[in-house]
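Structure incoming, see below.
Here the complex is missing a single protein chain, while all its other protein chains stay put.
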Amino acid sequence: MKKIIKYVLLDLLRNRIIIAFTVFLAVISFSVFNLEDNPSKGILSLLNLVLIIVPLVSIVFSTIYVYNAAEFIELLVSQPLRRVNIWLSIFTGLASSMCVAFLVGCGLPVLIYAPTDVGLMMTAMGLLLTIVFVSIALLASVLTRDKAKGIGVAILLWFYFTLIFDGIVLFLLFQFMDYPMEKPMVVFSCLNPVDLARILILLKLDISALMGATSAIFSNFFGNQWGMAATVLIMIAWAFTPLWWSVRKFNRKDL
Amino acid sequence: MIIATNVTKRFSKLTVLDNVSATCNKGQTISLIGPNGSGKTTFIKCLLGMVVPDSGFITFNQQNIAHNWLYRSNIGYMPQIGRYPENMTIAQVLDMMKDIRKHSAGPLDEELIQLFKLDGMMNKRMGTLSGGTRQKVSASLAFLFNPDVLILDEPTAGLDPLSTEILKDKIRKEKQQGKLVLITSHILSDLDDIVTEVIYMEEGKLRFHKSLTQLQEDTGENKLSRAIAHVMAAAK
Partner (left out) sequence: MLISLVVFTITAHAKTWIVRPATPLQKLQEAINNAMPGDTIIVEHGVYREPTIVVNKPLYIKGVGCPVLDGQKKNEIMVIKSSHVVIEGFSVQHSGYSGYNDIAAIRIVNSRNVTIRNNKLDDTFFGIYSQHAVSCTIANNELRSNAINEVTSANGIHCWKSDSMQIMNNTITGHRDGIYFEFVTHSTIKNNVSTGNVRYGLHFMFSNDDAYVGNQFRNNGAGVAVMFSKGVTMVQNIFFENWGSAAYGILLKEISDSRIQHNRFVRNTTGIYMEGTNRINVTQNVFYNNGWALKIQASCNDNTITQNNFQANSFDVATNGTLVLNTFNSNYWDKYEGYDLNHDGVGDVPYRPVSVYAMIAERNPVTMMLFRSFIASLLDKAEKTIPGFIPENLKDDQPRMKAFK
């Protein structure tokens, strides 16, 4: 398995898109911090990068990569190798190289300019979101045979997680305004990894506001250490459930 | 050596393999023949475990190949269209395959690499190669590990006549060492002189599996291509 990871990584390293993504992140991060005299404002600008752009690039790039690697995968499958290992190697290669790209492009500037709780939390969430969306991408690409369709599904999923889902939740919150919506809201949040990541960052960034706007249920769930750990665990589940499902699908896939 | 029993495969509504059973033994050189879309490649992929049959099973040396992967170390496979990671050079692809297969049983067979003169362009990237050159790489890879079984999907397509001859010589040589060679090809004349058995497939069904001599007897034709043409005409 190590060897396959090695070759996937070598292939990805030669792929200029990863390098371009790293440079893109670095340029944005450094310029944000240099233009803003206040690092906490820089963090705010990077928040959208972490919550929107990173998932988008992770899911789209990974989907395209898997489709483009179809022949490579075919070649590997015809060799005396376990399919699970091939698939997990591709995942590991993709996730780790995307994580490195994020860490260098975004994490590094954050740690240099704003090594605060918020900065650390944001870097951690960026990494987790990267892994989650690589995993979702693998599922999307194993479920659809057609490349164009697969990329479409990937973009749709991204759109769903970053915008549509929250839109629906907002709509529901106003529809059922007269009912206690705090518990359902906690459940809603767990259904979307982007929301979870955002809330964990909010806990560091806007704790003053959150402590006022939401009552005991919220602070009991997200506010304490156990809730925090639970949230991170749910995020990890978000990373590995699609992966596990895609492994099952890939095991039976006809190439 | 390879026994397929009642293998059936459907892609959505289309039945690609319909209850196919076949036995392939050591020392045979089997030509898998049939019109386009008759299920030849799918059958080969089933043997390689790349396509999972809906029903039926395949054994390799008496072992069911489902959920097994180690048996593939005994197979050299040359795909119909060999495409490789575009950014890798020929040398890197060869190294990678050597690395992945952890070949230990005996020396590597690099004869084809030399005969195809691939060593001169080891540093070329796969993405820049012509279709023919890629076929040469595919062929070299299939033979590289001295496998007991060679599965060659349309091996001569895209190869120039000279290279075709080199490949045929190589196949002949391996056959003499008692290996099982499975070839699909639609250019029948290429195969005439090396084939010992013929499997004819049509619309996912295995129409017949005969030795070449048997086929020649049955049809009264000497040349394989003519014999097949005879069969096809008779079917209509």
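Per-chain numbering from 1; labels A and B assigned in written order.
As a working rule, a contact is a pair of C-beta atoms (placed from the backbone, for glycine too) under 8 Å apart; a residue touches a chain by one contact, two chains touch by 3 or more.
Source: prediction; values computed, not measured.
Note that the undisplayed chain, when the full complex is considered, contacts A. Touching the chain that is not shown, out of A:Ile4, A:Leu25, A:Leu47 or A:Val60: A:Leu47 (per the contact rule at the top). When the missing chain is restored to the complex, the residue among A:Leu9, A:Val84, A:Leu120 or A:Leu210 that touches it is A:Leu210.
Taking the whole complex into account, chain A touches the unshown chain at residues 38, 40-41, 47-48, 51-52, 162-163, 166-167, 169-170, 173-174, 177, 181-182, 185, 189, 194-195, 198-199, 201-202, 205-215, 218.
Note that only the chains that are shown with their structure count from here on.
By the touch criterion given at the top, residues 9, 11, 45, 48-52, 69-73, 75, 77, 79, 81-85, 87-88, 92, 96-97, 99-101 of chain B touch chain A in their complex.
Considering their complex, residues 3-4, 7, 10-11, 14-15, 69, 71-72, 74-83, 252, 254-255 of chain A touch chain B.
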